[in-house]
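Take this structure, written in structure tokens, and hold onto it; I'll ask about it next.
A single protein chain has been omitted; all remaining protein chains appear in their positions.
Right, subunit A next:
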Amino acid sequence: MMLSLDGIEAGYGGLRVLHGLSLEVAAGELVALVGANGAGKSTTLRVASGLLRPSAGRVVFDGEELTGLPGHAVVRRGLVQVPEGRALFGPLTVAENLAMGAFHTGEPADRVLELFPRLAERLDQRADTMSGGEQQMLAIGRALMTRPRLLMLDEPSVGLAPLMVRAVFDALGRIRESGVAILLVEQNAAQALALADRAYVLENGVITLSGTDLAGDERVRRAYLGL
């Protein structure tokens, strides 16, 4: 397995959010993580990214234990998160945001600009003056500049116009085709499950379901797809 989270317990202050969560992502796979608000999806990604230290459990990436490593060290090993809210450098230009992604890799921007031609037209624009969809493209583009081998995305479609949602999901498909594994956290469960090779359902801090065809599962259809 490329990434495995094993028995993760984590939370904020006295509030425990994850109760022994375990999940795995193999190389080249696109795995979706679905669940209701507050189930612990973002917390799971924060633990994997090294932004939050778990109180128990292990994070292993490519056979190396990453538990407790600081965020920047995790990124340099190829495990990269695009967080909810995007965490862009607002006053910096698009070009500068991308350059910061390439700070340690020296990755040229060509591939990202090919994937998101809109960014190429706006290289000198301040990031915080762009539309939500463009900002999401920039956030994904900036993450790709770090040359990830596993990209984790937290709600990339939230708050976007339908056309932008499609553009973002199309991009995810192409990123996967280029060989980068993806762990996708989404509220938009229908689209996430349609794109994913495999999926997990997270409820109250533990994985309750997993499989390759969750969209066909009766419980998932009722709880998350509204069918």
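To be clear about the criterion, a contact is a pair of C-beta atoms (placed from the backbone, for glycine too) under 8 Å apart; a residue touches a chain by one contact, two chains touch by 3 or more; residues count from 1.
Just so we're on the same page, contacts and distances are computed from a predicted model.
S.K.: Choose one: "Branched-chain amino acid ABC transporter permease", "histidine kinase", "ATP-grasp domain-containing protein" or "Helix-turn-helix domain-containing protein". The correct choice is the protein name in UniProt for the chain not shown.
M.R.: "Branched-chain amino acid ABC transporter permease"
S.K.: Thinking of the whole complex, not just what is shown, which of A:Val75, A:Ala109, A:Leu150 or A:Val185 touches the missing chain?
M.R.: A:Val75
S.K.: Of A:Gly38, A:Gly68 or A:Gly90, which residue touches the hidden chain?
M.R.: Residue touching the absent chain, from the options given: A:Gly90.
S.K.: Tell me which residue among A:Leu23, A:Met145 or A:Val220 touches the hidden chain in the full complex.
M.R.: Of the listed residues, the one touching the omitted chain is A:Met145.
S.K.: One chain isn't shown here. Among A:Gly40, A:Gly101, A:Gly133 or A:Pro156, which residue touches it?
M.R.: Here the residue in touch with the unshown chain is A:Gly101.
S.K.: By the contact definition given up top, give the residues of subunit A that touch the hidden chain.
M.R.: The missing chain touches subunit A at positions 49, 51, 70-72, 75-76, 80-83, 86-92, 96-97, 99-101, 103-104, 142-143, 145-146.
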